[in-house]
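Removed from the display is one protein chain of the complex; every other protein chain stays in position.
Should a chain be cited, it is by its letter among A, B and C, assigned in written order, with residues numbered from 1 in that chain.
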Amino acid sequence: MTKPLLRVGLIGSGFMGKAHAFAYGTAAKVFDLPFAVELHTLADANPELARTAAEALGFARATADWRAMVASPEIDVVHVTAPNALHKEMALAAIAAGKHVHCEKPLAPRAQDAREMAEAAEARGVKTQMGFNYLCNPMLALAREMIQAGELGEIRSYRGIHAEDYMTDASAPFSFRNDPVGGGVMADLGSHALATAEFLLGPIARVMGDAVTAIAERPDGQGGRRPVETDDVARAFLRFESGASGSIEASWIAMGRKMQHDVEVYGSKGALLFTQERFNELHFYSAEDPKGRRGFRCIEAGPDHPPYGRFCVAPGHQLGFNDLKAIEMAGFLDALAGRAPEPFSFRQGLRIQGLVETVLASAREERWRDA
Amino acid sequence: MTKPLLRVGLIGSGFMGKAHAFAYGTAAKVFDLPFAVELHTLADANPELARTAAEALGFARATADWRAMVASPEIDVVHVTAPNALHKEMALAAIAAGKHVHCEKPLAPRAQDAREMAEAAEARGVKTQMGFNYLCNPMLALAREMIQAGELGEIRSYRGIHAEDYMTDASAPFSFRNDPVGGGVMADLGSHALATAEFLLGPIARVMGDAVTAIAERPDGQGGRRPVETDDVARAFLRFESGASGSIEASWIAMGRKMQHDVEVYGSKGALLFTQERFNELHFYSAEDPKGRRGFRCIEAGPDHPPYGRFCVAPGHQLGFNDLKAIEMAGFLDALAGRAPEPFSFRQGLRIQGLVETVLASAREERWRDA
Amino acid sequence: MTKPLLRVGLIGSGFMGKAHAFAYGTAAKVFDLPFAVELHTLADANPELARTAAEALGFARATADWRAMVASPEIDVVHVTAPNALHKEMALAAIAAGKHVHCEKPLAPRAQDAREMAEAAEARGVKTQMGFNYLCNPMLALAREMIQAGELGEIRSYRGIHAEDYMTDASAPFSFRNDPVGGGVMADLGSHALATAEFLLGPIARVMGDAVTAIAERPDGQGGRRPVETDDVARAFLRFESGASGSIEASWIAMGRKMQHDVEVYGSKGALLFTQERFNELHFYSAEDPKGRRGFRCIEAGPDHPPYGRFCVAPGHQLGFNDLKAIEMAGFLDALAGRAPEPFSFRQGLRIQGLVETVLASAREERWRDA
Partner (left out) sequence: MTKPLLRVGLIGSGFMGKAHAFAYGTAAKVFDLPFAVELHTLADANPELARTAAEALGFARATADWRAMVASPEIDVVHVTAPNALHKEMALAAIAAGKHVHCEKPLAPRAQDAREMAEAAEARGVKTQMGFNYLCNPMLALAREMIQAGELGEIRSYRGIHAEDYMTDASAPFSFRNDPVGGGVMADLGSHALATAEFLLGPIARVMGDAVTAIAERPDGQGGRRPVETDDVARAFLRFESGASGSIEASWIAMGRKMQHDVEVYGSKGALLFTQERFNELHFYSAEDPKGRRGFRCIEAGPDHPPYGRFCVAPGHQLGFNDLKAIEMAGFLDALAGRAPEPFSFRQGLRIQGLVETVLASAREERWRDA
């Protein structure tokens, strides 16, 4: 029995565009996908760029006209990995054309735009996904499974961090990341911290935010200086609907940190520690281990932690970042085939974006806000 | 030349009482103390307890009458390690008798009491010290030295944690730790996190607190249940006078954690990571290391980090917790001899206690407060 | 300009067969390969198995007749991932047909067979590669670069380990791994330890081996027991031609270890530590760091460490095991295109196999042997 064809249109060929293309390549081999995937067309800013990228990434066609591509009846699903400012327009156009859409985070600079996108997709009946790739890690799936199964008992407190250092250089010019609309670290990295928190512990009910501009001005690229208003480091206290309390922090000026996406979950019977810096490990403390023999144990990813076994039959060999994207893509295709719910839809993305805005509003107003 | 005699009176022989006695034993050998120390009298709750402890800990005399002891002209310095509720009365009596006083933290349940104590000591002209032992670690001294020397550049952000798990058991009865006056984790552990933060980065200017009671009630020890009002986990956003921002967290329900007193300091040129779990190490990232060769380096304690060399001439052998107390005691004696300022006086303890109260008030009022 | 076509025939679809197919998929997108790769035919033990695997792994055709496939003029390169016992026959047939051959390790159970294979390939003028995937890690490339550039000074000593635990279960039946010809842990894992040692420090000159059968007999699969003669743990002292000394150890009964492929290199000016358990890190100690600031620094893989940047433009995201195989495959294709020497040819594989046999012979004879 041949599989139905899925014709993919990709907009953008930067960091995430490449990652999507890699992910399809890997997913097609690693998973038993419900579709025969055809990398149909790659759209980029100009014909030359598009052609080169299409060739490199295995797309059959290239175009500089993303509008035509998303409207084409030959395309089934559109991947939006263009600059953030364009996400909304592109996604809405694709949705209007009845295409399923995978959009990199953030959906749009403002939650109100994100809401428009989520609602458009739902109204049109197309499926959507956002790129919250860290959540595709088997070790975080294990963490959630353990929490939900009660292996940690009642969850009492949580700490989440996402810190990197790509904005530490004060001499680097003002960029889209510093744009007062949609920029800032809570949006860029804090969104991951918030998504992971809800992935593991369920809905956040209230937040109290803190947002700090650590590098007050940056070169404007034209010989002058431009004041920065967006957050370089941002924090939030959290209350979960479950009753647990917690906190998150996001920083892009954490010198030396390349991928400190950390999680600590403390329950009445156990605890979990995780860091994306060593994301093939999950550290588990069980208060039920014998006295004198207790300690955080380092569980290494292996075939016991699906879908790791799809990638490698032996434990300890480790997945890489691009493998997480392949898992993400496979999840999306399962959703398209009706095999499973959307792993992280626009609706969920909207939720995160709303949380980001609520945290920032709370920080600005210096008061707790319902989430 | 013979050294002047210093006659020590110790009140209490529990965890910290022992630690003080051990510290004198070690300090006398490891350091060139300015005094010949005589462990003169140990006071405890009853004569039997006092006698046994005095014998075990090397005190010449024992008494159940601490008032007489602190008043005795044969005592030069009094160590208060009795239950927290008694600190104030004991310290004030000792101060009134003109004795130098070392008091375990907290000075008193309320900052106003602590203020009274600090002022009494200053008025009477006696020297004081509090037991902020973690600050006596050579690796934290190194951290401070590096920060002050500018090795990290301008400090931008800070994260401090002190989490343990000794209150995780919800079936453990209500105790002094749960007392609405002076109890709670921000006072017990958060005080360390706050002290370390100011030790490294200087004065905190503003705080926004968060305080959570995770175990809502506990057995009252009489067959009933008693509601708990104190904080089991507490957090604060921080603004330092230097302009840096940060956060701290304190928890005594962090299952599995025995001594997570963590510090992360991020600057414009480097970063430091420290955990009391491995307190003979300091991790340092320098942005000035060559490209492709950068990373957090694990500096192991050694003779390059005074006063480590006093304990051991070879690096990597490691200090223990009791050694930190010995360093604390030696610092106090240096202050008594006028060799050095008081390392952590009642005045400083009052500052921390004030911070604790400000954090808790801020949490209660749900608003930022000046510190 | 279109790329020349490279038509791939793969024999086997198990652990390594899959890994090869995944690697082609990834390499085609991540690298600018010199060929347009066509996954032409997959051969496996029977038609059904071959067809299913071909479909899953993206091969256009399937066959149960590997002989026909390797002889076919439509195939340019043959990948041998069938059981070890068949490697020689398959590779020789492919070589005879003038095909380039990638063969998983070991080349053959005996070095004399491996020699025949290497010589046949050289005589026929085809290119060869073996699957020493761990060596494809950018962090080991960095290690070698640092050693060769003298960043560690004169290399004085070395320690290598490859330990896992997949043979710990004494009730698991006797298998091909226990076959006196070609089996044993020095061949299976020690070969990696030896290859890494020579990769980093250059040729080994002399060895003294130690080989131990820890599980003396295993079920024979027919209700009886069968004595085991092969090594479960094996060790060697090493002398490198450079003058450095070292040791390696291989174990497949190291309970709890999933991937302890460790390296420690000590020089007169610095040292390196590496473990495959955290293979996106390299730990570097420089004696030239300032006094009091020295320590092993944890270098995280990033774009500074090629070809990491091909996979991801941001540091800290991490490669996975399958990415190492993609690097391996890209290296082979570069060799086929004459862009670069063969990264790990049959000749080099023969070298490792010879070392394995020399270590085992030395262990048996209980004397040092020239390598």
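What we mean here is this: a residue touches a chain if its C-beta (ideal position, glycine included) is under 8 Å from a C-beta of that chain, and two chains touch if they have at least 3 such contacts.
Worth saying up front: this structure is predicted, and the values here are computed from it rather than measured.
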Task = Would you indicate which residue among C:5, C:60, C:96 or C:170 is in contact with the undisplayed chain?
result = C:170
Key: Selected residue (touches chain absent from view) among C:44, C:188, C:210 or C:328   = C:210
Task = Please pick, from B:4, B:58, B:150 or B:203, the residue that touches the omitted chain in the full complex.
result = B:58
Inquiry  = Take the complete complex as the reference. Which residues in chain A touch the chain that isn't displayed?
reply    = 142, 281, 283-285, 289, 291-300, 304-305
Remark   = Even though one chain is not shown, chain B touches it at residues 14-15, 18-19, 21-22, 25-26, 28-30, 32, 56-58, 164, 166, 257-259, 276-279, 300, 302, 311-323
Ask   = Hey, which chain C residues sit against the chain that's not shown?
value = 152, 156-157, 159, 161, 168, 170, 208, 210, 212, 214-215, 232-233, 235, 237, 244-245, 247, 249, 251, 253-257, 264, 266-271, 285, 287, 294-296, 366-368
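Keep this in mind: only the chains that are shown with their structure count from here on.
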Note = Greatest Cα-centre separation from chain B belongs to chain C
Request  = Give, as an integer number of Å, the spacing between the C-alpha centres of chain B and chain A.
outcome  = 41
Remark   = Whole-angstrom distance, CA centroid of chain A to CA centroid of chain C, is 34
Key: Centroid distance [mean C-alpha coordinates] between chain C and chain B, Å   = 54
Ask   = Out of chain A, which residues touch more than one other chain, so two or more?
value = 257
